[in-house]
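Missing here is one protein chain; the remaining ones are kept as they sit in the complex.
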Amino acid sequence: MNYRKIFLNGITKENPVFRLLLGMCPTLAVTTSATNGIGMGLAATFVLVGSNLVISLIKGFIPEKIRIPSFIVVIATFVTVVQLIMQAFIPSLYESLGLFIPLIVVNCIILQRAEAFASKNKPFASIIDGLGMGLGFTLAITLLASVRELIGNGTLFGLQIMGAAYQPALIFILAPGGFIALGLILALLNLVSAKE
Amino acid sequence: MRKYLELPLKLFLITFILGLILGVTYIYTKEPIALQTAAKLQESRNEAYPGCEFTEVDEALWREFVTEDGEYVKEVFEAQKDGQFAGYVVTVLSKGYGGDVELIIGIDTEGLITNVVVGSHNETAGLGANAVKPEFRNQFQGKKSAVLKKDEPDNAEAVDGLTGATITSRAVTRGINKALGLVEKLMEAQG
Amino acid sequence: MEGVQNIVMIVISAALVNNFVLSRFLGICPFLGMSKKIETAIGMSAAVTFVMALASVFTWIVQKLLLQPLWLVKFGVAADKVPDLMYLQTIAFILVIAALVQFVEMLIQKTNPSLYSALGVYLPLITTNCAVLGVVLINMQSEFTLVESLFNGVGAALGFSIALILFAGVRERLDDADIPKPFKGFPIALISAGLLSIAFMAFQGLAG
Partner (left out) sequence: MLNNILAAAGVIGALGLIFGVLLALASKFFAVEVNPLIGQVREALPGANCGACGYPGCDGFAKAVAEGSAQINGCPVCTSEQVENLGKIMGVETEGVEPLVAVVRCQGTIENASLKYVYEGITNCAAASQLADGYKACKYACLGLGNCAKVCPVDAITIVDNVAQIDRDKCIACGKCAAECPRGIIGLVPVSAATIIKCRATAKGAEVRNACKVGCIGCGICAKVCPMGAIEMVNDLPVIDYDKCTNCGICAEKCPRECISYDETKRRMAVIDEEKCVGCTMCKKACSYDAIEGELKQKHKVDPEKCVGCEACVSKCPVDAITMQPNEKK
């Protein structure tokens, strides 16, 4: 149970966005600005680690026939509890992340990790896997978000990068741009990994 | 037979416990959330009409002035500036691209817009969401009506819409005009 | 007559105008995952249609019966005493969808094992499929009646299936096309999905 391998696995070998192509809905919807990307990534990581832990704790108790409803109900409760607590006690954080929390419930990565990993491994390993996957997800969507924001809006993290003369290609902020940008990044990654 | 009893019982147990957890968190977070939202609303009202105290106008007084179709008027506040009646702040929910856009609009006694604040919305980030930016909202200050240059190019009061987010821009102008219409009727009624 | 016309409008707007995959960008994971072969695409669309239609009905019932229990007022419970359970909406709907998906999984496993192994990991993923939850939440937001929500669900599923099968056709053609090495597989699929969604933007004008 080599923890380093599980952790890195989530970032490189089985990166949820670039390799497994999961969590596409939030990835395409949210990555219009880099700050959104980071916000979404962190919120998702937090929920991913938490739900992986809870599910690996109660995995013995759940019969196979009702594994999907039980897992998803645990994830949904976790997300709603996090949202309520954040909204009540940490309003500043809720201001930036609040929009993304409901989106996390429908994030395919969380259920996939729960079913593929957490339901078969010990709690500590599941936490590491959750962290690795969450970080991989955050890095991937932040990269995608910065590309889309730079080309589509001429800014990066809200700071004006491109000169005034730059006519932003609005399509990249719109959703079709999300597909194309992700496709290009994947091709670039294939090129790079094909080299070594 | 036991095997088929196990499924419903275990699922019931899981969902019941989770329901309990949810119920408890909801109760303990209910007041703080209410406080937060009230504070936020108060803040946006101040921004809409700086330097005033606000008292809510009873819904029965203004409900009949509001036409049912189009935008939904959520609440109306009377604004007093150091004791003097100075106008109204109206909260309107209008249908944007991604759902409702909450607008808090301050209107002074002459029926001019003091300021427009965008509350909760889920317009597309980078497009409709730019309605929150001051460059767009401040254009309405001191105007008697809200019109887009795109719709009435030659109208002196027309403002620039949001690039690539016409639906949101129109939602904002419709909301403001609705508030202006209501305040105008309220002023007449008050006489 | 007016009712039927309204229903047709709902179905068309759900299937084409704001197509769930190509305009609202919901349900992309199975859309990309399941579009390698047309048979699996059809299998998946059937499963999603089944889940979406039933989910629309069940969630409407749950919403009216449990989350906004106005009928309690008839039984003498004072209006303000009725507990406000709206915050449970997400979890209740997800529970309904998950149970339906588990049901469909058993159904397919029994009736069509080869389709079951072809769908594989993507069958449980329908549960977290944003499209299904999206449909159900939109049904509630636009206060549809039971029949309207059902047709909205069917329309959305129709839209999902059209997009999925269309895309599966495109991807099968892609396998034979002469594509530069790094673009093979998912990258070229993503780019063609982007172009497909630009095409679907044209429907925006239909009922803009």
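By letter and in written order, the chains are A, B and C; residue numbering begins at 1 in each of them.
Everything that follows uses one rule, which is that a contact is a pair of C-beta atoms (placed from the backbone, for glycine too) under 8 Å apart; a residue touches a chain by one contact, two chains touch by 3 or more.
Here the structure is a predicted model, which is why all the values come from computation and not from measurement.
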Exercise. Wait, the hidden chain, what does it touch out of the ones we have here?
Worked result: A, B, C
Problem set entry | Residue in contact with the excluded chain [from A:V73, A:I171 or A:I185] | A:V73
Exercise. Of B:Y26, B:F77, B:Y97 or B:F140, which sits in contact with the chain we cannot see?
Worked result: B:Y26
Exercise. For chain C, which residues reach the chain that was dropped from this view?
Worked result: 62, 66-67, 83-85, 88, 91-92, 95-96, 99, 102-103, 106-107, 109-110, 113-114, 117, 175-178
Problem set entry | Where the unshown chain meets chain B, residue by residue | 4-5, 7-20, 22-24, 26-27
Problem set entry | Contacts of chain A with the absent chain, listed as residue ranges | 65-66, 69, 73
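What we mean here is this: only the chains that are shown with their structure count from here on.
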Problem set entry | Distance between chain centroids, defined by C-alpha means - chain A, chain B (Å) | 31
Exercise. Taking each chain's centre as the mean position of its Cα atoms, how many Å separate chain A from chain C?
Worked result: 21
Problem set entry | For chain B, residues contacting two or more additional chains | 15, 18, 22, 26
For this session: Note the residues in chain A that touch 2 or more other chains, in rising order.
Result: 65-66, 69, 73, 77, 80, 84
Exercise. Which of the residues in chain B end up touching chain A in this complex?
Worked result: 6-7, 10-11, 14-15, 18, 21-22, 25-26, 28-29, 32-33, 36, 122, 124-127, 163-164
Seminar exercise, completed: In the complex, the residues of chain A that touch chain B are 30, 32-33, 36, 58, 61-63, 65-66, 69-70, 73-74, 77, 80-81, 84-85, 87-89, 91, 99, 149, 152-153, 170, 173-174
Seminar exercise, completed: Per the touch rule, the chain A residues reaching chain C in their complex are 21-25, 27-29, 65-69, 72-73, 76-77, 79-80, 84, 102, 105-108, 110-112, 115-116, 171, 175-180, 182-184, 186-188, 190-191, 194
